[in-house]
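Notes follow the structure.
Of the protein chains in this complex, one is absent; all others appear in place.
Should a chain be cited, it is by its letter among A and B, assigned in written order, with residues numbered from 1 in that chain.
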Amino acid sequence: MLSMSSEFVSSRLLFKEGDESTYELFIGPQHPASGHMRFIVRLKGDIIVSVDPDIGYVHRTMEKLAEGREAIKAIPLLERLTIIDSHNVTVALVTALERLLDAEPPPRALYLRTLLSEINRIASHLYGMGIAGIMLNHSTMFMWAFGDREVWIQLAEELTGARLTHTYSIPGGVRRDLPQGFKEKFEKAARYMEKRLQDYMKIFLLNPQIASRYEGVGILKKSEARRLSIVGPNLRASGVKYDARLADDYGAYKELEFEVPVREEGDCMARMLVRVEEIKQSLSIIRQVLEKMPSGPIFAEKYLKLLPPKTREQVLKTGHVKLPGIFASLKLPAGEAVARAEMGHGEIFYHIVSDGSTKPYRLRVVTPSFRNVVLFRYLPPGHRFMDFPAIYGSLDYFPPEADR
Amino acid sequence: MDIVGFIVKLFLSPQVFAPIVFPGLLTALVVLLIIIWAERKIAARIQMRVGPLYVTRHLGGVLQMLADGTRYMFQEFIVPETADRIPFIVAPILALTLAILPFAFIPSAPGFSPISSPLTLPAVLAVISAIPISVLLMGWASNNKFSIQGAVREAFMSLGYEVPLFISAISMSILYGTMSLEEMVTKQFIPGLILNPIAAFTFLVSMIMSAGKLPFDIVEGEQEIVAGPYVEYTGIIFGIGMGLAYLKLYALSLIYTIIFLSGWEPLPKLLYDIYPGIAGIFLFVKAFLLMLFIVFLRSVYGRYRLDQALKIGWRVYFVLSIVSLILSLGLRVILNV
Partner (left out) sequence: MSNSVKNFPRHIEAIWTGLKYLVKPNRMTVYYPEYFVEPPEGYRGLIRYYPDKCIQCGLCAMVCPAGAMKMYVKKGEKKGRPGVNYQRCIFCGFCVDICPQDALEMTKIHDVAFEKFEDLVFPPEKMALEPVSPALKMGAKKVKPVFDEERGLRHESA
């Protein structure tokens, strides 16, 4: 039975049993709170019975496009998967390419990659917290998170030359060296951020009204999280201590000391608190990186020796890399390589298969949001309809990343 | 000459001047204009940005809402095919009329009330509590899944706040011994806020729930039900729907000032001698400051869930209003205030 007699239907009555009737509601792509996807929600009165996420609206065929281009052109392409967190997406790809090409980046390049990865992680967590705020119509949290993100984007701009599309790592090293005065600027930004985190707690997370919306809502049990293979802060908020920075060897994480925050409750509040803790840990990691940074070249010796000696001098003096001419058509040796990295949203995984030509035969990427989509099916049933935006905001789900 | 004198005397009489000019219809429209601009500017100041600026650049963009209203007037008023035609058009007009009706009861200076009756307080509260019915009619006539949800939420919420609102107002009238708004001001030797702070707090929170301001803006929840009962309206009616909540807030904050903040005291004798209608200037200033505070709360809170708001309305504020009733009974008996 249709409840609207016009051509398009936005909801319909499914069946009536006695006094209860189940409605089907489309929270479609044209909705202020659905992102780039559609949810098919079945409601019995005010209680959600089932949710069916319908993804694929932002599919950009990135894996297929990478098959038609040379390897180095895949780096700016795949960076646009999650543009808010761009270095963490590319550093895994570059690590996989380096394993295939057998090129070792120098230690200074590894430290610089870690620096930019952590700056991007802070910016990505602030984005996630802002979206969680606006889902509950708390516009102050939204504006503050995005305003404070400006500080970190400005720091990244000083380092790489672009605000969001960094394209910083290349096979063999990085493209720019640390500019002058970076450490003092970072210290001021870090002290500002620590003060602001206290303000966030007072006005958003410890606000009793927000706490009543988040506590006890959307509980993800530890066994369920393991069974559904969830990644990222969602996993760590349910009590499983897994971090791809410790699992795989990329960047300089083996020589730095940091903690991985884990909480036991598994509800929305725990997920938000894990993100706040991770921002604090990232600040401490960047401090260690800036103290322990080794000196040396920023590009691998294997490729630096292909440049004429005057250009080599210029690279070491100015800090801007010069790519050797061979990079325009770099031949990938035949074989396979895998690599993983920890983005703000979770773990990203690359698998590259090459058959000896300049273009990869197959490039497969598994993004964290793609692995977290299944939570939309398992978490909301049993909750009220108004809990749905709260759960959505706390999961930090990014549709363009899931659809690739 | 006689006709002109008659018209001028008619216009300046309290029955015409107070509901239409001050603090009635014209002042309400000007306040509507300024309070929405003030809400956006206050929110912007806290949130690291600037807010509306470019309309009248040197005054900080004050006439932004006039520009918005002019734009609404030029939009086409569409009646959807599937909507119920007569209630669709009548409901917002009914809502606006009911929202302006309370100004017929509110006095602005001693001896200058439009309807002098010993029962103005329950009359004005009764009129204000009839507004949710017209919102329900708007939601039903639109024939849209989201607007019905919004109208049902409005019905739930109005049940949640009406009872504490009435009981705290009645407790104050027990304390003063009168139900007429004009006499309440003369009986306040110290403001009602200090005599019965529990009633003041309960009335304030019920006021916020009634006007649909954050943290209780469940009816117009943008994130889930896209503007609720007003979603099918276009043009000037949409603008009126958005402004309806502010008119309710203005009427309720005038009542709050009269009951709890000693109304129009201190009365400026000079203005009162010239013409009593304009002597209520302090009443207006206090009510406006109260509205600014309530509008500031938008930047601090998010939105409550519907069942949490109802739980708060019944379990916390209903109990507090009964406590305030007992407190004012005790004050009246013991202190013979």
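What we mean here is this: contacts are C-beta pairs under 8 Å (C-beta built on N, C-alpha and C of every residue); 3 or more make two chains touch, one makes a residue touch a chain.
Not measured: the values here are computed from a predicted model.
Student: If I consider the whole complex, including the chain that's not displayed, which of B:L159, B:I194 or B:L297 touches that chain?
Tutor: If we include the chain that is not displayed, B:L297 is the one touching it.
Student: Who touches the missing chain here, A:E98, A:E118 or A:D148?
Tutor: Checking each option in A:E98, A:E118 or A:D148, the one touching the absent chain turns out to be A:D148.
Student: Which of A:A162, A:A247, A:A334 or A:V374 touches the chain that is not shown?
Tutor: Spelled out, the listed residue whose C-beta touches the missing chain is A:A162.
Student: Could you list which residues of subunit B touch the chain missing from the display?
Tutor: These residues touch the chain not displayed: 42, 45-46, 48-50, 296-297, 299-301, 312, 315-316, 319.
Student: Using the touch rule from the top, list residues of subunit A that touch the missing partner.
Tutor: 69, 72-73, 75-77, 140, 147-148, 150-151, 154, 157-158, 161-162, 165, 167, 175-176, 179, 185, 188-189, 191-192, 195-196, 199, 202-203, 206-209, 308, 311, 320-323, 325, 327-329
The rule we apply is simple: only the chains that are shown with their structure count from here on.
Student: So how far apart, in whole Å, are subunit A and subunit B when each is placed at the average of its C-alpha atoms?
Tutor: The answer is 46 Å.
Student: Can you check the complex and tell me which residues of subunit A touch subunit B?
Tutor: 3-6, 10-11, 25, 31-33, 46, 133-141, 143-144, 147, 203, 207, 209-210, 212-213, 384-389
Student: Show me the residue ranges of subunit B that touch subunit A in the complex, using the header's touch definition.
Tutor: Interface residues on subunit B, with respect to subunit A: 43, 46-49, 81-82, 143-145, 214-215, 217, 221-224, 226, 298-308.
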